[in-house]
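Note that one protein chain of the assembly has been removed; the remaining protein chains are unaltered in position.
This part shows chain A:
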Amino acid sequence: MSRRARLWLVAVGGAGLAALFVAAALDLPAFGGDHHPYGDRAVHAALTRRTANVIASVNFDQRAFDTLGEMTILFAAVIGCVILLRRTHDEHRGRPAPEKVARPVRRYSLLVLPVALLTGLYVIAHGQLSPGGGFQGGVVAATSLHLLYLGADYRALERVRPVALYETGDAIATSAYVVTGLAGLIGGSAFLANTVLPYGTFNTLSSGGTVPLLNAAVGMEVACAVVVLLARFLDQTVEIEEGNGK
């Protein structure tokens, strides 16, 4: 395709998209109004199932199937990364020498690590009660482990992070979500239906039926997925060296 034709194609496509966007924006309700038909219904549904965090109710109850899709996307993306970033036969694994870490960096990263890890686990555990949940807490918990790389060195990180274990954990957590969904199908009414477990007392850790379970499964899946993802990237950056060209 010539340069001219390509420019025309971009111009026509862009103009069409812009026109659609403007048309859609003109029909939107005004910014910051107090009429929220969808919000009102979501809050009502969350309260009848005694889930304090309405967002968690939307994610893990009203649209649990949607979350299954998102979870599977992350799972597939991590598998893709693992395959792409594996060590090929003409690469070899070097032994990185420990770098000297500045004392303040070492002190503060080792000080922040347990706090960050605890924060991540707290955010996962309280996903059905307060803002946050499995996804956010999982990312925080997984990245907090990597402060060890910053504060100590790569060897120390590798010792607390057996990647095979996290790969298994990733798969188990994804399966746990599906199994909880199947329990809804067998014991209740439909796949991922929140009718199997009692709803419990409002605003306690065990409230919301299957919401805490699905939330925990997502937390474990995301934490494991991020650890595996970062492990592959770190492997490529720190350890794997290319063969000396054949």
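By definition in this document, contacts are C-beta pairs under 8 Å (C-beta built on N, C-alpha and C of every residue); 3 or more make two chains touch, one makes a residue touch a chain; residues count from 1.
By definition in this document, contacts and distances are computed from a predicted model.
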{"item": "Among \"MrpA C-terminal/MbhD domain-containing protein\", \"NADH-quinone oxidoreductase subunit K\", \"Carbohydrate ABC transporter permease\" or \"Phosphoenolpyruvate synthase\", UniProt-listed name of the chain not shown", "value": "\"MrpA C-terminal/MbhD domain-containing protein\""}
{"item": "Absent-chain contact - pick from A:43, A:139 or A:163", "value": "A:139"}
{"item": "Option touching the unshown chain, where A:129, A:197 or A:234 are the choices", "value": "A:234"}
{"item": "Touch criterion as defined above, residue of A:27, A:99 or A:242 at the omitted chain", "value": "A:242"}
{"item": "Residues of chain A (touch criterion as defined above) contacting the omitted chain", "value": "53, 55, 123, 131-133, 135-136, 139-140, 143, 146, 226, 229-230, 233-234, 236-237, 242, 245"}
